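What you see is the complex with one protein chain gone and the rest in place.
Order of writing sets the chain letters: A, B and C. Residues in each chain are counted from 1.
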Amino acid sequence: MVKAVFVQILAILLAFVTGAIVLSLTGYSPTLAYSAMYRGAFGNMYSIGQTLAKATPITFTALAFLFAFKSGLFNIGAEGQLIIGAMASAVVGISFNGLPAPAHIALALLAGAVAGGLWGFIPAFLRAKYGAHEVITTMMLSYVAIYLTSYMVNYPLKAPGWVAQTVPIPESARLPRILSPSQLSASLYLVVLLVVLTEYVLRRTVLGFELRATGLNPDAAENAGINVNRGMILALVISGAIAGLGGSGEILGVHRRFIDGFSPGYGWDGLAVALVGGLNPVGAFFAAILFGALRSGGMVMTRVTGVPLDIVFLLQALVILFVAAPKMIRTLLKRSGLKWLGS
Amino acid sequence: MVSAVVMRGVTKTFPGVVANDHVDFSAETGEIHGLLGENGAGKTVLMSILYGLYRFDEGAIIIDGEEVEVDSPSTAMRLGIGMVHQHFMLVPSLTVAENIILGREPIKNGVFLDTERMLRDVGEFCDKYRLDVDLEAPVHTLSVGVQQRVEILKALYRGADVLILDEPTAVLTPQEVDELFKAIRALREEGKTVIFISHKLREVLAICDRVTVLKKGRVVGTVDASETDQGRLAEMMVGREVVYTFDKDYCEAGEPVLVVEGLEALDDRNLQALRGVELEVCASEILGIAGVEGNGQTELIETLMGLRKPTAGKILLNDSEITTLPPGERIRAGISHVPEDRHKRGIVSDFSVMENLILGSHRNTEFTQWGQVLDLAKASSYSDKLIEDYSIDTPSKKTLARNLSGGNQQRLVVAREFSREPKLIIAAQPTRGLDVGATEYVRRKLLEMRDQGCAVLLLSADLDEIWAISDRIAVIYEGRIVATRDPKETSEQELGLLMAGGRDD
Amino acid sequence: MVGIIDIINVGLFAAALRMATPIAYASLGGIFSERVGVMNIGLEGMMLLSAFTGVAVTYYTANPWLGVLGAVLVGGLMGFFHALLTVKFSGDQVVSGAGINLFAMGFTAYMSQVLWGSRGASESVSGLKPISIPILKDLPVIGPILGTHTPLVYIMLLTVVLSYILLFRTPLGLRIRAVGEHPTAADTAGIDVHRVKYICVTLSGMFAGLGGAFMSLGHLSLFTYGMTGGRGFIAMAAMIFGKWMPVGAFGASLLFGFSDALQMRLQSLGLLPPQIILTIPYVLTVAVLSGVVGRAKAPSDYKPYEKG
Partner (left out) sequence: MSSNNTLYGGIVVALIIGVAVGWVIYPTMNPGPTEEMVSKALYDGVVADLAAAEAELDELKAPKKVGLVLATGGLGDKSFNDISYAGCQKAKDELGVDFDYVETTAISEYEGYQRDFAMSGEYMLIICIGFDQAEGLAIVADEYPDQNFVLIDMVVGNPNVASLTFRANEGSYLIGVVAGMMSETGTIGFIGGMEDPLILDFYRGYEAGAIWANPAVTVAPAVWVGGWADPVTGKELTTAQIELGIDSVYSAAGKSGLGALEAAHDAGVNAFGVDLCQCYLYDEVVASMTKRVDQAVFEMILDALVDKFQGGFYSGGIAEGWIGMCRLPEEEGLWEELFGFEHDPLPADVLAKVKEARDGILSGDILVPSGYD
C-alpha cells in the first residue's frame, strides 16, 4: 500500500519534472512558474478557497467514477451526468419561487441527483438488457447531454440577453458561500460528506459488499445469489446521481444559473483524479485538491509570469499518463536500481 | 541413435511453487511417450517449457542431439515441436483452413493471402493423415472431437515431428478416444514422436511405449509400458498404494429433496443443451452424475442454481417449486453449490478470506445490522470458527483469497457452502486440481454431509470419484439422464457405453 | 426564399464527403486498434496533435506534404505511445486514451502560444490545393460531387479499400483478426502478439493523424484550438455503427458527414436547432450498441495480453 502510494507520488513528481523541462525549453523559468502557482493555490485564505472550489466538482465526478468502477463499470460519462444534474437543479431553482431556503435547496439538489441518476440509468439499463458497452454509451450520452442543455439555454430557457444561460436562480435556492470572496460554496460540505459516505457504503454495507463482489468477479457474485444486473444498474444510477449532485453544487453554489458550457471537462478530470487518488474516495479527494490547486494556482501563474495556463492541462495529462501505467514507473525504478520499490 | 527430445535438469519456479525441480526427460524418435502425474505434478509446465510458452530457470533442451534455446512457440515450431493444448487454441470465427495455416500463411503476389493454395495444401494434409474435416467451416461450429482433429492438423502442418498432446482424452467419449488412439498410432508409423500427457493410468498403458512419471515437480522414473501395470504406476504417481474403493458406510436414503422434471435449457450459443432432464436426489444420498464433458452438466448446474433460465420443466425442492426463483432465494431455500470452476464462480480472489466466507450469506440477519450494514464483528468470529473447523491454512482472515493455495481455496468454498446447513449440496468437480490429501478431505466431508441427512448431487468428469462415493450413479448424455445405476450392480464398461450414447436396455 | 429542394444539390453531397473524411480516417484508426483488442478513445487527441503538427511543419517548411508527413508521424508516435502504455505496461486503455486527449489539448494550446503567440489559432499556411480527376470531373452529377477535392479525400477513399484488403485478404490481416479474438491461440501459432498490437495501434494513430492533417491542411489551412471538435469520438461511433468493418465505418462516416452537411443547409429553412441535429450521431451509436439498429459486438474483449 505504501509502495503503491509512493508510485502515485512519483508519477506526479515525474509529471512536474517533465513540465519543468517543457517550460525551460520554451523559455520560461520553471521555478518562477511553479512558485507562482504554489502561491496562487495555497498563498492565502482566498486562494485556498479557490483551490477547494475548483477541487469540489472534480471530487464529485471522481467519486462518481470510483463508485461505478468498484462495481466493475467504467463510467466515463460523468461529464454528461453532471451537466444534466446541473440543468435539473437550475430548472427547479428558477421554477419554484417563494419556497423557504432549506426546502428549495434540498429540492434543487434532489432534482440534480435524480436527473444525474437517470442519465446514469440509461447506459446501465442498456448494458444490463442488451450488453451495450458502458464506456461508449456513457461517453456518447455525455455529448447528448451537452447539446441538449445547450439547446435548452439557447431556446426554451434562454434568459434575455446575449449569453446562452438561464435566468439567475432566486436567493432561496443558492448554496451559501464559504471563505468569501472565493467561489467556494457549501457544496464542499456535501462532497466531504459524500467522500465519507462512499467509503462507508463500499466498505461496510451489504450494498457495498455486493457491488464490490460484482465488480471483482460477477460470476461468483451471481452464484452467491447477488443480483448482478440490479447491482450494475444501481451502481451506475448512484454514480450518476453523485455526478449530478456535483452539477447541482456548481449551479446552486458557484454560477447561480445554468450557463452553456460551464463545465470545462469536470468529467474527464474526475476520472483522472480517481486514478491519481489510487481508486479510493479519500485519496481521490486529495488528488482533487492537487488538481484544484493546479487550476487556481495556474491562474495566478499565468497572470504573474505570462506562462500560458495550458501548461496546467499539460501537467494534468502527464500525471494521468504516468499514473495510468504503474508498471512503467516500476520498470523505471528497477532500471535505476531502486529494486525494492519496483517489485 | 539420437533422442528426438532431451530435457536435462529443467527447473522452473513460480512465486511460491517449484513446478519443475531438475527434471530429466527424453523421448525417442517414433515412440509414444506418456507423461503421467497427478494434477499439479508439473506435466503441463514441463511441456510448456519445451514448447516455448515458459522459460526455464535452469536446465537444457536438446533436440536431435543439439542444444537449443526455445524462447517462443515459433522457435519450437521451427524445431519441429507441436503442441495440442487442453484448452484448444483455435480462433472461433476463422475457418478450419485459416486456423491451420495461421502464422504460416501461403502468399501470392508478394502480399496477398493465397486462398486456393491454402485449401489445396491443407486438403492434401488431411488426406495424408486420414483426418477428415470441412476446411471452410468456421471453427466455432464444430464439435469438440473435430476441433481436436483441427488442432492436431495444425501442429502437423507446421512440420511437427514431436507432437505434445496435453490430456487429449478429457473431453472425448470412449469412442472418440479410440479414434484418437488410431490416429496417434498412425503418426507413430510416420515416424513422429508423440508425448502424451495424462493422469489416467489405463490410457497411458493402452497407448504409450514408455512412461515417465512426475510427482510434485520431480521425475519419479521412466518405465516401459510393457513392463509395468496400473498398480505400480499408481504407486509411483502418488507415492503410496491408492485406495480405489472409498471406505463408506451404507446410509439409508430418505425422502426426495430435489426433484427435476422435464428440464430443458439452452446453452450460451442458444443450442439445446438440456433435453428433458428427469432427476431425483433424496436426503442422505449422494447421486453421482457421470458423463463426458459438454453433455449438459454445466447447464444443468446453472439451471438448478438459477443462473440459467430453463425453457421448460420444473424444479422442486422439498416439494415446493423453485423453477423461477433467483439464485439468492435458492441459497436461502437451502441449496449449497461447490462450483466446477472455483476461480470463475467459487471465490472472489480479491476479497479477503473473511469476505469470501460470508459471501452468499452476507444478507443473513446474522451478519447484518438494520438489514443493510454488515456486522463485521460477527462475520469475523464466524470466519475464525470456519477457518478452525475446516483447517483452512491462511495467515489471517484478512488475507486475500488469491494468496491461498488451490487446496485451501477449495476448503474455503467447501467451508462456506457446507456450514450453511444446506438441504441440498450441488458439488461439481469438487476435487479437480487438488492433491491427494485435499481430495480425500473433500470426499470425506461430502460423505459426512450425507450422513447428516443432506442430499448431495455430485458431478464429476472423474469416473473413479463418482464410483468412490456415490450411492447411485446417473449417466448424462446429450442433455438427458439416460440411465441410473447402482454402483454395486454395474461395470465400468457399461457406464462407458452409456456415456458414449449406447442405449440403455 | 430558399426551399427544401434547393438544398438537395450536388454541393450537399460534396460537402458530406468532405465532412466525412476526417471521421472516416479516424474510424479506420479505431478499427485497427480495436481489432487487436486495444480501445482507443485517444483518437480525438491524436487527430488534434496531428492537425497542429501538420500546420506547424508547413509553417516552417512551406510544404504542406511535409506537413502531412509530420502529422502522420506524430499520430503514429502517439499510437505507439498508447500501445506502449497499454500493451507493454498493461496500463488501462481508457485512462491512457483520456490522458492522450488531455495531453493534446494542453500541448497544442501551449505550443501554439509559443510558436505563434496565440493559444487560439495559428497563422494561415499554404494548405493542400484541391485537384481535379480528369475524366471523373466531367461526368454529370458524379463529377461535381467526386471530381474535385483535396488529395487527402482521394487518399481516404483509397485507404478504406486498402484497409479492407489488408484485413481480409492478407496474412497480416488474418493475424490481426486472430490476435484480437484469441491472443493465446495466435501466440501458440507462433505469432508475436505484442508486435501485431504495436503495429496496429501505431497504424491507428497514423490514420488519426491523416484525419487531423486533412482538417488543418486539406479542409482549412490553419490550426485552431480544439478544432477537431469531438470528431474523434464521432469516429468511434462510426466504427461501431460500421461493425468494425472498413467499408461499414466509411458508410457510417458518410452518414454522419451528410447529416452535418444537411444541418448547415437546413439552417436556411430553420427547421431544427443545430444542437438537436448534432446529437444524431451519438444517439444513433447508443441505439446501435443496444441492438435497436442492428447488433454490434466488439471483435475483442480489450484485455491486455500477458504471456505466462
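Here is the rule we use: a residue touches a chain if its C-beta (ideal position, glycine included) is under 8 Å from a C-beta of that chain, and two chains touch if they have at least 3 such contacts.
From a predicted model like this one, the values you see are computed outputs, not experimental measurements.
Trainee: Which of the chains on display does the removed chain touch in the whole complex?
Mentor: Computed over the complete complex, the missing chain touches A, C.
Trainee: Of the residues A:Ala101, A:Leu118, A:Leu279 or A:Val304, which one touches the chain left out of the display?
Mentor: A:Val304
Trainee: Of the listed residues C:Ser122, C:Thr159 or C:Thr202, which contacts the missing chain in the full complex?
Mentor: Checking the options C:Ser122, C:Thr159 or C:Thr202, the one contacting the hidden chain is C:Ser122.
Trainee: Determine which one of A:Phe16, A:Phe96, A:Tyr130 or A:Tyr189 touches the chain that has been left out.
Mentor: A:Phe16
Trainee: Kindly note down the residues of chain C that lie in touch with the hidden chain.
Mentor: 2, 6-7, 9, 11-12, 15, 18-19, 112-113, 116-122, 124, 215, 219-222, 224-227, 229, 260-261, 264-265, 267-268, 270, 274-275, 278
Trainee: Tell me which stretches of chain A touch the chain missing from the display.
Mentor: With respect to the unshown chain, the touching residues of chain A are 1-2, 5, 9, 13, 16-17, 29-32, 34-36, 38-46, 48, 50, 154, 161-164, 181, 183, 250, 254-255, 259, 261-264, 280, 282-283, 286, 289, 296, 299-300, 302-306, 308-309.
Convention: only the chains that are shown with their structure count from here on.
Trainee: Report, in whole Å, the distance between the mean C-alpha point of chain A and the mean C-alpha point of chain C.
Mentor: Centres of chain A and chain C (C-alpha means) sit 28 Å apart.
Trainee: Distance from the CA centroid of chain A to that of chain B, rounded to the nearest Å?
Mentor: 46
Trainee: Which parts of chain B, given as residue numbers and ranges, touch two or more other chains?
Mentor: If we look for residues of chain B contacting two or more partner chains, we find none.
Trainee: By the touch rule stated above, which residues of chain A touch at least two different other chains?
Mentor: There are none in chain A.
Trainee: In their shared complex, at which residues does chain B touch chain C?
Mentor: Per the touch definition, chain B meets chain C at residues 48, 51, 53-54, 72-74, 77, 83, 85, 88-94, 98-99, 102-105, 107, 111-113, 154, 158.
Trainee: Contact residues on chain C for chain B in the complex?
Mentor: 165, 169-171, 173-175, 177-178, 181-182, 184-192, 307-308
Trainee: In the complex formed with chain C, which residues of chain A make contact?
Mentor: 22, 26-27, 74, 76, 122-123, 126, 129-133, 135-137, 139-141, 143-144, 147-148, 150-151, 154-155, 268, 271-272, 275, 308, 310-318, 320-321, 323-328, 331
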